[in-house]
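What you see is the complex with one protein chain gone and the rest in place.
Chain nomenclature is as follows: A, B and C, assigned in order of appearance, with residue numbering initiated at 1 for each chain independently.
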Amino acid sequence: MSAQKKLSTMFSRYAVVIIFVIITVAAIPPSGLSVTYILQEIITRLGRNSFLVLALLLPIYAGMGLNFGMTLGAMAGQIGLIFAVNYGIANWQGLVFALLVGLPVAVLLGWICGLVMNRAKGREMVTGYILAFFINGIYQFFVMYMLGSVIPMGNKAIVLSRGYGIRNTLNLESVRQSLDNIVMLRVAGFSIPLVTFIIIALLCIFVMWFKKTKLGQDMRAVGQDMAVAESAGIPVEKTRIVAIIISTVLACAGQIIFLQNMGNLATYNAHDQTGFFAVAAILVGGASVTNASIANVFVGVMLLHAMFVVSPLAGQKLFGSAMIGEYFRQFIGYGVIALSLVLYAWRTRKAAAEARLSLRGARSGPAKGNGKPAAENGGQA
Amino acid sequence: MEHVSKDFYGNVVLHDVSFELREGEILGLVGENGAGKTTLMSILFGMPVIMETGGFQGSIRIEGTEVHFSSPFDALDAGLGMVHQEFSLIPGFTTTENIVLNRESMRRSVLNDVFGERMSVLQRDRMRERARKAIGKLGVDLNPDMLVSEMPVGHKQFTEIAREIDREKTRILILDEPTAVLTESEAEVLLQTLKRLAAEGIAIIFISHRLQEVLAIASRIVVLRDGHAVKDTANENINMRDIASWMVGRSLGEGGQRSEARSFAENTFRVQHLWVDMPGETVRDVSFDVHRGEIFGIGGLAGQGKLGIPNGIMGLFPAGGEVVLDGKSVPLNDPAKALAMGMAFVSEDRRGVGLLLDESLEWNIAFTAIQVHGQYLKKALFGLFSQRDEKAMEDLCQEYVKLLDIKCTSTKQKAKELSGGNQQKICLAKAFAIKPQLMFVSEPTRGIDVGAKKLVLDTLHHYNRDFGTTIVMVSSELEELRSICDRIAIVDEGRIAGILPPTADISEFGLLMSGAAVEEAVNA
Amino acid sequence: MNDTITAKSAPQSKTRRRLVQGGLLVVYILIMVLMIFTGRRHTILIDNKDAADGSYSAINGMEVAIDKQESAEYYPGDRDRALVQGQRHTIQVTIFDGNTSIEKTFTVPLWSDMMIISVPKMAAGLEPWIEPFTMAEQIEEAQESGPPAGEMSFQSLGGPAPEGTEEAQPSP
Partner (left out) sequence: MRNLKTFIQDFGWPRIIIFFFLVGLFIMAPFVRVRLDASFSDVLNRFGQNAIMVLAMVPMIQSGCGLNFGLALGLVSGLLGATLSLQLQLHGMLGFLGAIVLATPFSIILGWFYAKLLNKVKGEEMTIAMYVGFSFIMFMCIMWLILPYSNPTMVWGYAGKGLRTTISVENYWLHILNDFLAIKIGEFFVFPTGLLLFVALFAFLMWLFLRSRTGTAMTAVGSNPDFARASGVDVDKMRTISVILSTFLGAVGIIVYEQSFGFIQLYTAPSPMVFPAVAAILIGGASINKASMVNVLVGTILFQGLLTMTPSVINSLLQTDMSEVIRIIVSNGMILYALTRKIKVSK
C-alpha cells in the first residue's frame, strides 16, 4: 500500500471528523464567543450527553448498527422522572428513584426492541428508528391518558387541568442539577460537575470491562459473523437482545442525567431528538456503523456541541439571522449521519471488491496452482 | 458406521454404506459430486437437516457404543471435529480467539451470580496458552495474535484445524476438501500435519478430490458412488487411475444413448484466457473453441470454476480475457450486449437468477425477448408509449407450454408454483424465445426428477438438431454430458484440464477431474 | 485441563444464583423505599400570626431556621415557606426580644406535601403546633395547561408530527 493510498484511506476514514473540525473552528471567530465560554459549555454538555452516547456502544459491538431504538430507554427514564416528581422525591434521591422506576420499563422495552430487531436482521437501524416512533405513540397514550386516570397521580401540579394526563412541560425543579451539584468543582473559573463525570467514568470502565467478559466476546463474535457465531454454539439472537437491553437501560439512565441537567422535561417530545443527537455525536467522533470506541464518544460530543454552541451566533453574525445558524446545525447533524452512513456503505462495498481483486486476472493469478502438480502425476501415470 | 441409508423424500442418496475407522487411521473418502459424501458427513455430524428430512437408517457406533446425535454440538461432545470447506472463522478475531471460540477460558466475576455465567471474565493468557498448544500439535508456525482477516488462506485452514484439536475430546477429525484453497506448499504442510495428528491417535476422515493427496496420506480409501460404498480398500498397490475409474465407473450400458459422432469444420466461438471472479467458482485461465452446431460440454467437480465460464461470458460476474463470436469480439461485463449478440444463458441458479418467481409464466418467458429485442410490445396512445402485448406474450407462452410439455394450470400462473422440472423448462423457453445462435445451458438437470431430466436433455438435443443452435452445456453429471455432447472439456482449478470426446474411457475423465495433469490427458 | 466454566454448571450454583438474584430484588426494593423516605420533599410553612381565638399572639420579630438552612426573619403576620427532605427535622427559633431560643424536633408524615408550623403556638407551648396544610391551588407556579396535542415544535422534526395544521383546513 503506497503512502498516498494510506493517506487517502485515512482521510476517508476520518472524513467526517476532519470536516467537522474545520467547520467548527471556522465558525468560532464570527460567533464572537470567548474560548472560555465555549469551553465551559463543552464541559457542561459533556456531562449532560456523554452517558447517552455511551449507550450506543454495545449494539455497535454486536453488529446491530446505530441503535436508534435507544429512544425507548429515554422514554423509560422520563416515566421514572414523572413518578419521582409526582411523589415529590427530590434531589439525588429523586434521580435514583427515577432510575429504579425506569429500569424495569427500560428492560421490557429493550427486550421488545431486541425481538423486533431479530426479525429484521440487516435492517436494524431503520427498524429501530420506526420502532422508536411506534413506542412513542404508546408512551404518549400512557402519559396522556393513563397517568392520572388509571394510575392515580397525587401531585395535581403536574397533571393537566382536565384531571388526567401530564402537562406539556414538567418542572424538574426538585431534582434540577442535583447530581451535578453534589460536588461542583471550580477549577480555573470552570465549573466541573464531579459526580456526573465520575459516573460517566464508571460507565466507561464498565464498558471496557464488559468487553473482556464472555458475553462481550460473544457480542463481538456475533457482530462480525452471525453464521459463524451460531455454528460455534453462541446463542446469537439472545446475545443481540441482551446488547439492546443493556443499551436501552443505559439510555434510560442517560436521559435522567440529561434531564436533571436541563432542569425541565418536555413531556411529549424530550426524547424525540435523543437518538439523533447521540448518533450524530458518535459519528462525528469518528465511529462507523460497525466500529466505535469510547474515544469516539467523547471526541464526538465535544465536537458536535462545540458546533452547536457556536453556529447560531455565527449564523447571526454572518447572515443576520439566528435561524440560519439554527437550521445550519440541524442540517449538519442530519448531514453528518447521512454522510457517515453513505461513506460506510460505500467503503464496505469497495473493501469487498478489493478483497476479491486477487482472484481476478488470468495470468497474474495468485500463488495457487500454476499448472498444478503436473510432474508428480506424470510420474504416476 | 454401519449400514447407513438415507433418502430424501424417496430419493435414495445413500444406500447401505458401512465402514469403520480405527484410532490413528487416515481414511480417504472419495467420490464424485452427488455421490453422497456430504450427506454421509451430515449424518455423522448430526446436522439438523438430516432430522428434518426424516432421519436415517442404520447406526453409528463410537468405541462400541451406539450414538445418536441430535445436533452438531452433540457430535462435538462425542469427540468429533469437522473442518468444513468454507471457513468458519470470525475475521476480526485473532488466531487465539478463533481457536477457543465459545470455549474460552474464564474466571468467575462478581456478576456471575446475578446474570449468569456469561458475565465471567476471559483469561487471555490462558487462552493464548491453549492456542499455542494446539498450534504446537499441528507443527506449524502460526502467530496466536494475528487477526484472521490478515492471514493467508493456509493459516486460516490451520486455525480451523487447531480449533478442533483444542477440544481435548476430539478423537475423530473430518476434513472436507481441506486443500481446495491452499497453495501447493501449504497443502504439503497440511498433509504432514495430518500424518502427525494421526500418529498421536486421532482418527481422520479425509475428503478430497485431489486423488494424489488421498493416495499420499490415506491408509485406507473408501470410494462412494451413487450412494454405494463401491470400494473399501487399503491404500496398497493402487494408483490414481484405479480410484478414478471406481469413482466414475458406471457400466456403459447404464449411460444410455450416445450421440452419433459428428464432425464440424467451422469454429464459431473462441474463448481466450478467460478469467471470471465468481465466488466459489473462480475461473483463472480458460481457453477453448466451439464449433458451429455442436453441443460442447463442460464438466468438472463443484467449485472448480466450470460454472464461472458461462456466467463470466454472459457478463454476470466480473470477467476478463477475450471472447469472440463469429469473428466479433464479445464485450464482457455487459449482459445486454452479450444477449444482443445472439447468445442466451440458462442459469444454474434457477430460482435466484433464472426466474421471476413472483411473476407469471408469460412474464418469465417473454421478458428477455422484450428487453433484448423489443419484441412483444405494441404501440399505444398513437405510438407515444410502447405497451406490453399481453396477447402476444400469452401466445408465445402457450406455444412453449405445448412444445416443452410444461405442466401448469394457466400461463398466468406464478413461476414459483411450478415444480423444479417445469421451472427448468420455463428457463429453457426463455432462452429459446430470443432465438439464440449460441446457447449456454448450465446444470440443466440439477434438482429435477429423472423423467424431467430426460425431457430436458431431449429438448436440448432436438433444438440443436432442428435449429442448428450451438449449445455449450455445463454440468456436474458426466453421464449426462457424455450422452448428449460432441466434445467435453473438464475444468479443474479454474483451468481446462483437457477436452475429450464422449466416447473416451471413463477413467480418463476421472483423472482429469482429480487434478491430473493436462499433459497426461493428452498422452492418454 | 483448564478451568473453563461450562454452561452446564452445577445445580448448586444455580440455586445460589437464584438466591443472589432474589436478594438483589429485595435490595432493589429497599433502596427504592429508602429513596422515598430520604428524598421525599415537604413544604413547611412557617407562620407568625395571631390565633383566631386569641389563645396566642404573633411574636414580634424572630429568626427561624429549619434544620441547617439559612434562617429568615419573621415579623407579625409573616408567613414563609421552607423546603425540606425527609421526615425528621428540627426548627430553631431565635426571638429578638431577649435571647430566648427554642429548638424543637418534629416529624412530617411521609405522604403529606405541606405542613404548617405556627411558631407563636409552639412558643406558647400549645399542641398541635404543626398541622397538615391543604390548599385548593398549589403554590407551585402556574404552568401552562391545555392538552399537548397539536403542539408541533421544531424539535419533532422527522417525527410523524401532525400533518400540517389541520385547524387551518377549510371545512367543507
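Basically, a residue touches a chain if its C-beta (ideal position, glycine included) is under 8 Å from a C-beta of that chain, and two chains touch if they have at least 3 such contacts.
As the structure is a computational prediction, the values presented were derived from the model and not from experiment.
Screening A:7, A:126 or A:351 for touch with the missing chain picks out A:126. Screening B:68, B:351 or B:407 for touch with the missing chain picks out B:351. For subunit B, the residues touching the chain absent from view are 314, 316, 335-340, 345, 347, 349, 351-359, 363, 367-368, 370-372, 374, 377, 380-381, 385-388, 416. Of the residues in subunit A, those that touch the hidden partner chain are 116, 119-120, 122-123, 125-127, 129-131, 133-134, 136-138, 140-141, 144-145, 162, 319, 321, 323-324, 327-328, 330-331, 333-335, 337-338, 341-342, 345-346, 349.
FYI, only the chains that are shown with their structure count from here on.
Per-pair counts of C-beta contacts peak for the chains A-B.
Nearest to the common centre of all protein CA atoms is the CA centroid of chain A. In this assembly, C is the chain whose CA centroid lies farthest from the centroid of subunit B.
If each chain is reduced to the centroid of its CA atoms, subunit A and subunit C end up 34 Å from each other.
Averaged Cα coordinates give subunit B a centre that lies 74 Å from the centre of subunit C.
Shared interface positions of subunit C, i.e. residues touching 2 or more other chains, are not present.
Residue positions of subunit B touching 2 or more other chains, listed in rising order: 104, 106, 117, 120. Listing the residues of subunit C that touch subunit A in their complex gives 28, 31-32, 35-36, 38-42, 83, 85, 111, 113, 138, 140-141, 143-149, 151, 153, 155-160. Within the complex formed with subunit C, the residues of subunit A that make contact are 84, 87-94, 96-97, 100-101, 133, 136, 144, 154-157, 160-162, 165, 167-169, 171, 174, 266-269, 272-273, 276, 330.
The touching residues of subunit A, when paired with subunit B in their complex, are 209, 212-215, 217-218, 220-221, 224-225, 227-229, 231-234, 356, 359-363, 365-369, 371-378, 380-381.
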